[in-house]
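Missing here is one protein chain; the remaining ones are kept as they sit in the complex.
Up next is subunit A:
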Amino acid sequence: MKFVLLLAGLLISYSTMALPPLSFSQVAPGVYLHTAAHHWPDRDNHGEIANIGFIVGERCVAVIDSGGSPQQGAALRNTIKQVTAKPVCYVINTHVHPDHIYGNIAFKEPGVQFVGHHKLARAMATRGDHYLGRAAELLDIQVNQDNIIPPDIEVKDNLTLNLGNRELLLTAHPSAHTDNDLSVYDKTTDTMWLADLLFLEHIPVIDGSIKGWLSEMERLEKNHYKLVVSGHGHLVKDWPASLQPQKAYLTGLATEVRAMIKQGKTLEQAVNSVGLPAKKNWQLYEQFHRKNVTIAFAELEWED
């Protein structure tokens, strides 16, 4: 009998646990950021591993990425309520990955519009079943199709959202980190929210196009921003200096992989030999580097 109670206790402990407080800092007037620690998504952190936040205008609030679990989404919603009485009017998803969208359901109510890249809905359709099917096992969270909320507003190139005397400029990027990356620029504070187009400390993860990402970086590097928010990493105040490690890693990867393809080497050989010295520079290298080599190889072998 004791055994039964113990098991039952384990099963309900997480769902009934009081929402953990979410640490936020106001990085610029009206711009709130939760900076996550770098972890592989697992049953302990429930996939709550991405930077998430919100921007407050005179009329309403825009959420930028809702969190890695429904619980984190609810915690984010509670934080917003403590900060301001203004309602949430937009939930912007910067891309399809679960650590950025699984909090969406906490904001699903009349008056809230979900915003994403014009390819986000398709990415949700192709990947949703796979993500949902493994969430209980890998992340210890309960999610179903209601947790995958496609955008009400799709951004094809650019779109300006007005939060009341505060304009956010949204840009849908060509395939880079994923094929559905959306960035958010807050004109009021000169803050560029790049999300996973920028990784710091945490190894960059390619799930779109290495060539596309390199060319987007070249374009973004020429711009001046007072603040840049990454999807994984600290707040950037020295743009574009903080972009350089990611740029160096991806440039080196492309160069080495191209050389191996030219020499007639195989994907398996590339995975075991490309980019080994980069290990010392990045957290979660073991978890993502060989995936990056794989995906870069599969793209670059079609170049000519």
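The definition used in the following text is that a contact is a pair of C-beta atoms (placed from the backbone, for glycine too) under 8 Å apart; a residue touches a chain by one contact, two chains touch by 3 or more; residues count from 1.
Quick note on the criterion: contacts and distances are computed from a predicted model.
One chain of the assembly is not displayed; among "Sarcosine oxidase subunit delta", "Quinoprotein dehydrogenase-associated SoxYZ-like carrier", "M16 family metallopeptidase" or "Transport permease protein", its UniProt protein name is "Quinoprotein dehydrogenase-associated SoxYZ-like carrier".
Only one of A:Gly128, A:Pro204, A:Gly233 or A:Gly275 touches the chain withheld from this view, namely A:Gly128.
Among A:Ser209, A:Ser230 or A:Gln246, the one in contact with the hidden chain is A:Ser209.
Within the full complex, the residue among A:Glu48, A:Asp179 or A:Glu256 touching the omitted chain is A:Asp179. Only one residue from A:His38, A:Lys86, A:Lys247 or A:Lys291 touches the chain missing from this view: A:Lys291. In the full complex, subunit A makes contact with the omitted chain through residues 1, 3-4, 7-8, 10-11, 40-41, 43, 97-99, 121-122, 124-131, 133-134, 136-138, 140, 145, 148-150, 175, 178-179, 205-209, 212, 263-264, 266-268, 271, 287-288, 290-291, 293-295, 298-299, 301-302.
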